[in-house]
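Removed from the display is one protein chain of the complex; every other protein chain stays in position.
Going in written order, the chains are labelled A, B and C, and every chain counts its residues from 1.
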Amino acid sequence: MQLRDYILRRLLVLPILIIGVSIVVFTLTRVGGSPIGIYLSHEMTPSEVAEIQARFGLDQPVWVQYLQWAKGILQGDFGYSGVAAAPVSDIFPLKLAATMELAVAAGCVALFLGITLGTFAGARRNKLPDHITRIVAVSGASLPQFWFGILLLIVFWAQLGIAPIGRSDATIFASIAHPTGLYTIDAILAGSLTAFWDAVWHLILPALTLGYGATAIIARMMRSALVEELQQDYVDAARAKGLAEKIVLKRHARRNALVPTVTVIGLTFGFLLQGTITIEIIYRWPGLGRWMADSVLRGDQGTLMTYVLFTSVLFLLVNLIVDVVYANLDRRVTLGK
Amino acid sequence: MTTIKWRNHLTAALVGGALAFALPLDATAQVNNPGLLVHAADDEPTTLDPAQVEPGEGGETVILQVYDRLLDFGSDSPELIPSLAVEVPSVDNGGISADGLTYTFKLREGVTFHDGTAFSADDVKYSWDRAIEMDLPEGNAGALADVIASSEVVDDMTFSVTLNDPSASFLNSVVTAMVASVVSQDAVEANGGIEAGVPNQYMAGNMVGTGPYKFVTWNRNENLQLEVNDNYWGDNAKLDVRIEIGGDPDVRVLGLRAGEFDTIETDPSFVADIEGADGVTIFKGGLLLEPLHIGMNLNIPEGSLPPEDTISEDFFHDPRIRQAFNHAFDYEAFLNGPLAGYGEFNPHYVPIGLFGHDASAPVYNKQNAAEAERLFREAGVWDEGFSVSVITEEGNLFALMCLVLKDSLERLNPKFRINVLAVAESVFDDAHASNPLEYAMWAKNADPAADPNFYLNAYAHPDGEWGEVHGFGNGYRDAAKIAGLIDSAAIELDPAKRAATYAEIQRELYEDPMWIIGAQEGIVMAHRSWLEGFAMQPLWPRPSLKFSLFDK
Amino acid sequence: MLDATQASKNVASVRDLKVHFQSKRGVVHAVDGVSFDIRDGETLGLVGETGCGKSVTGRSFLRLLPVPPGILAGGVVSFRPHGPCAVCEGAGCADCTNTGRRASGDQPIDLLSISSENMRRIRGDRIAMIFQDPGKALNPTLTIGAQMSEVFLQHRSAELLERASLPPDTSGAVRRFAAQEPRFGDGLILKFPPKRGQRAKLQVALNQMVTEALAETQVPNPVKLMDRFPHELSGGMRQRVMIAQALACNPDLLIADEPTTALDVTVEARILELIRALQQRRKTSVLYISHDLSLVRRICDRVAVMYAGRIVEIGTTEDVFANPRHPYTRGLMAAVPTAGTARGKLAAIRGTVPELVDPPSACRFAGRCPYETAACRRNDPSLLPVAGDHSVACFIDHPTGSQVAPSFERVTE
Partner (left out) sequence: MSEITDSNFDKTAVRDTAFRVRMRRFFGVLQRLTSNPTTVVGLVLIALMLAMAIFAPWITEANTPDAYQMPRDWGAVRKPPGTPGHWLGTTNEGGDVFYGVIWGSRTSLQLSLYVVGSTMVIGTIIGSVAGLVGGWVDEVLMRIVDVFLSIPELIFALAIAAVLGPSFTNIIIALAMVIWVKYARIMRAQVIQIKQNDYVDAARVIGDSKLNIYLKDILPNAVTPVTVQATLDMGNVVLIGATLSFIGLSEAGIAEWGVLVSEGQAGIASGRWWASTFPGLMIFLWALAFNLVGDGLRDALDPRIEGR
């Protein structure tokens, strides 16, 4: 099967999945709770409540509501966020930028640590480093991130008072322009060292907290992949050429072990995306995650729907890309199952 | 009595503080970010539009600073003072017509809005009409619409209103309400104008007023910034303001101790953490006019109760059961636990510190298990017991109040079960707004007001807001009597007579309570000691601060 | 059994090699006291069923045993690398049969005891190996060129610099590149002038060497082949590449571990010819490991038959095939279908290979052997000569003192 056909087929399935997700999400909000509860208060007479329901088109049959909602989404109208007191589409990009900055930073931490640890362990299978790595990995996967974050805060913020919370020092943040919305980048663009430090300083703890779990995923995969590769003939063949163990490991085994490791990047991405919710709550990071938690607790379902839909689409796309990249990288893989 | 309790608690808290880790915080004397006042707020506004804001909601905090009203409360007394109107209308100065129906306001010259346009009577009429015309259900337009028959612009600087009926509370509960704030006509017209029933998205996220502060920016979930309005008609504010939004109470506490914040909103229960921190002053005094209460529904639709509830629909029709609940509630636990000792108990249903409150009226302020048991037995529910659900917003004082109720009754008799449904704010509002109400009990606080009539109408009158929803008529021993008393007091213009009537009502309602009043929450405010001119006025919306008065 | 004169003729000799594997069930004696010589320029066939330890024996020349669980339990594998021919300084003459190289007189190296550094110098340079499945033995993510280059970079950096007309004392990134000792940042350095040019020169030289090596194996246009990936090639092609890679440095000993089993018969023939031809030309010694008797018969000078970690019979191809002495060898031969054998008359050796966990001191073939006696079950026969070059480990030819020896006449059932 040609790579092109494979991509095409995946691209064809994508919209079906997205529509499916949108239906699921929409049904959810109509099954329980109240899509408009946030706008109601007890001073309202029943007629007033009806009025609000009309404002949000809740008086129409469900499928009409769905179509209208979907139409809005397609036209870039994601509805109005009661929590943010603004159209979702106004606030979303800002929040997204903040979240992405955090997620990407964490992702980098995870990739670096994960691959290093994984190689370290895989190359020394069943030796001490391997066991240590395994414990790190498993514990990373079992660690309640919100708790880990709180522990770090207890130590570095509450007790030692050296770590900040939030995303920035408001005054410094206000002192520079924000073309990209990514604080670190903006700081560099503005050429302000103080701002850059402020950004990094606020980023470190959350990124570490979030990155730890992801590190576990990658390290685990990397390890098993490497162990797998090290048992392949070509490794012995490379040794038979007289290559140094270092080169055998780096140039041959690890290089190939990275290929299957690519596949978990999609998984890791989802993991990071989820992680931002609690991490942002704990570190008061003004991103999508915390906004979402707010919306959930205050029952702002319009925002919630957009968020779930958006993250799912993002998740799907990333996974698609990952698969394609993987298909490209691995000469052995046969496409389409 | 409560004060002694409070001291015990305080010492306990101090011991606790000593046992807890010492925090390395710089309580240095020098002032952090001079020229800027950082206020850590509890919740985020859902709108900045006076016509849309819901009483007691976060937006009012900001509206108070940026918009002006015709009249206002001074910082030290509940007396009305001029604001955009140059004098407080009264019969003597001809501001109020003899029949008490027409009010005339002389307006202040030379006031300009933040957008540079000049302020005139048109703006006042426009602002009020706007609120009434938009009539947003979430907003408080009713406050104006219900009492105002008509309003007119007499001349550029004179504005007059005619009421449907004479009202003793028009000036201090309507004119001063946030919904009566004066907005810039041009600004609104330039941004969508008025559309009945539809919120104005521009006004919801921006502000153009005449107040001491200009609106700068609102970073959702983060902060909201205001800057000094240099050509304010009154004394200029001294400090720019940044309102830090969200975060847990103890984040604010630490921020205050660290000097990041100058003023914070926090539950009384966190005061123990600030007590004794250097550089921090705790302002205690007075009580909020928002009694924390639990409603008892006498108007439950057939079969609408949650499945786990075993009570009959007419459960609360029996006054003995309502009394029993009032006797069973562990007031001290609530006051000393969640409220950390900051609060008082007020009679049904007039808050302390308000005209008409009778200090000698009987009050439910002590758990009386024996009496409760006696009444429950009389009512015949003691032996087989019952199970009832109480719905409330999760994660705040109300939820804690419900937990206290739960513990109080379940410890009184294991056969009693109270299911606390602590739900999302929206879910609660949804249930709370429905009429008839499909739960037997719910917990929240009263809306603040400056006049007893408001409370009695809303929370005691058989035909009042809640009287109707909860069907007080089904329960009062003598509904007509209570209705009569409240109505007569409402239009009584002689204070002495009025007070006497209210005293009688309070006694009546003790025998026939329609609420369980957990407590009237005490005002506690913590701020950096470097803050000068700190003042609070409970009649201002939460946190009852005017930043323009402060300096540091 | 081997005298000095012979010793000098041996490129390598194995003595009492023992390789054990640690398994959950116990210690597996995969190779249990194997001894044999590989003579200069000869092709020695090592035959036996799967799991008899022949591959392990072969790999132990390169110390390519998985450790753990593999354990070198003892023995010596001595190797005598060739030096430039003293007579003609590598020009090629009669003495060295035009290879320009000949066995050096000095002491042989014990491959099992030298440092891994030295082992690496020998691997791929003096001793090379061809693997069973070229598909698996080539790195799927590297181009043929890249993989071949590694050999030269590893063992021929001096020559490389020379060809690239760079001073032999070249140092820094370029040197490290030529010697395949990359350091962090080298890649960057080599991308930019001044190093860039030198890097390019090296690449050219390298490509030359690779193409030459490939050309040896008669692949159609080697240059193109260089930047193909293994999965783009046919099995035969891959194996040619493997061979080219193995012979690139003109080794003295080539370990060919079933090089054709993974290929289909038509290709097999051509690969065999190729190996044979190259071996003839270069006078390389070859250890040819296979389970296929007929194949071995075609290309080997001598044959060693392995059974259950032991060599049971060894001798010149003629002797062994003409006059097999060991019952197992006979069995094997009977199993090979020839034009003569009638339909459905394929004799199989009864029973199965014994588990090699802590084997008793008895003939390993006992239990499957049709001629077995009590002696076979009690004593362990050792490899002893029957005639000149032909040795066998069986009581039929070497009866133990008191015992009654089995004979091909008596068949025990």
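To be clear about the criterion, a contact is a pair of C-beta atoms (placed from the backbone, for glycine too) under 8 Å apart; a residue touches a chain by one contact, two chains touch by 3 or more.
This one's a predicted model, so the numbers in the text were calculated from it and none came from an experiment.
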item	value
Missing chain: touched chains present in the view	A, B
Per the touch definition above, residue among A:Ala70, A:Ala141 or A:Ala174 touching the missing chain	A:Ala141
Residue in contact with the excluded chain [from A:Thr215, A:Asn256 or A:Ser312]	A:Ser312
Option touching the unshown chain, where A:Leu28, A:Val200 or A:Val325 are the choices	A:Leu28
Positions on subunit B where the hidden chain makes contact	13, 16-17, 19-23, 248-251, 253-254, 269-270, 272-273, 330, 333-334, 336-338, 394-395, 399-400, 402-404, 406-407, 410, 414, 417, 420-424, 427
Residues of subunit A (touch criterion as defined above) contacting the omitted chain	13, 16-17, 20-21, 24-25, 28-29, 31-33, 131, 134-135, 138-139, 141-147, 150-151, 153-154, 157-159, 270-271, 273-274, 277-278, 281-282, 292-293, 296-297, 299, 301, 304, 307-308, 311-312, 315-316, 319
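One rule holds in what follows: only the chains that are shown with their structure count from here on.
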item	value
Shared chain contacts [subunit A and subunit C, defined touch]	none
Chain whose Cα centroid lies at the greatest distance from that of subunit B	C
Core chain by centroid distance, with centroids computed from Cα atoms only	A
Averaged-CA centre spacing for the pair subunit C and subunit A, given as whole angstrom	52
Gap in Å, rounded to a whole number, between the CA centres of subunit B and subunit A	40
Of all residues in subunit A, the ones touching two or more other chains	none
Junction residues of subunit C, two or more chains touched	none
Residues on subunit A engaged by subunit C in the complex (per definition of touch)	232-234, 236-244, 247, 251-252, 255-256, 259, 329-332
Subunit B-touching residues of subunit A, taken from the complex the two chains share	33-34, 36-46, 48-49, 51-52, 55, 80, 82-87, 91, 94-95, 158-161, 165-167, 170-171, 174, 284, 286, 290-291, 294, 296-300
Residues on subunit B engaged by subunit A in the complex (per definition of touch)	21, 23-25, 33, 36, 44-48, 54, 59, 137-138, 140, 142, 197-198, 201, 204-205, 219-223, 225, 242, 244, 246-247, 251, 254, 258, 394-395, 424-430, 432-435, 465, 469
